[in-house]
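Shown here is a partial selection of chains from the complex, left in place.
Order as written gives the chain letters A and B; numbering starts at 1 within each chain.
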Amino acid sequence: MTRLIDYDAAPAEVRAVYDDIMRTRGVRDVNNFWKALAVDPPLLRATWERLKQVMAPGALDPLTKELVYLAVSIAHGCTYCIASHTAAARARGMDERMYGEFLAVVAMAAQTNRLAQALRVPVDPAFG
Amino acid sequence: MTRLIDYDAAPAEVRAVYDDIMRTRGVRDVNNFWKALAVDPPLLRATWERLKQVMAPGALDPLTKELVYLAVSIAHGCTYCIASHTAAARARGMDERMYGEFLAVVAMAAQTNRLAQALRVPVDPAFG
């Protein structure tokens, strides 16, 4: 199985990233994704630094960002990411009704995507 | 190229759907997607009826739904859908800052999706 690097076994540069993740998120341990990514400390750092920036509140609110993230993860078939970002979306306020509507939109997009590709529909000039 | 069925050349059952699309959206013509899908009138009707229901305002607001739709379309590589739902998202209030943040989230998800799959990260028990 995948090697997961726990805090106690991690070198200093990995611990520094783990510390920042735990501080930023107010949690006591980091998720398996980070423990697996620690196989390459520079990649771990670059990914975390960018994620922290991208997911911070901005013109889009945190729940919208999580739903977009989850939508991409579903379309890419990433089981781990689906599990982790479904949990994150719930933590940011997604209730059962929102989740049902979200799933309905994803399903709708999936089917019209494949229909538009199957039919090779030319882009309408109005779309710019 | 794809056969597009214009209103004037459409049979009655297709015109009825086009009429409902134009009425619901307040537009003077339907997009190429519908004109291509009209190759099979029952499929046209079923797709439109479902889309109308799914994209109506609910627990999620219309812009959030468009962003989720667009995210899936990008991950599926559907050029037509990307063009049409980028336009729809703008029409529902997406400005340049929101668009930039949306793209950043999509890019982030794309890269972490592939990293999590590459590393075969086991799902954390905490995700449920």
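Quick notes on this one:
The definition used in the following text is that contacts are C-beta pairs under 8 Å (C-beta built on N, C-alpha and C of every residue); 3 or more make two chains touch, one makes a residue touch a chain.
Quantities reported herein were computed from a predicted structural model and do not represent experimental measurements.
Here 2 of the identical protein chains are placed; the entire complex in the file holds 6 of them.
Here, only the chains that are shown with their structure count from here on.
Within the complex formed with chain B, the residues of chain A that make contact are 1-2, 4, 31-33, 36-37, 39, 43, 47, 50-51, 54-55, 58-60, 64-65, 67-69, 71-76, 78-81, 83-87, 95, 97-98, 100-102, 104-117, 119-124, 126-128.
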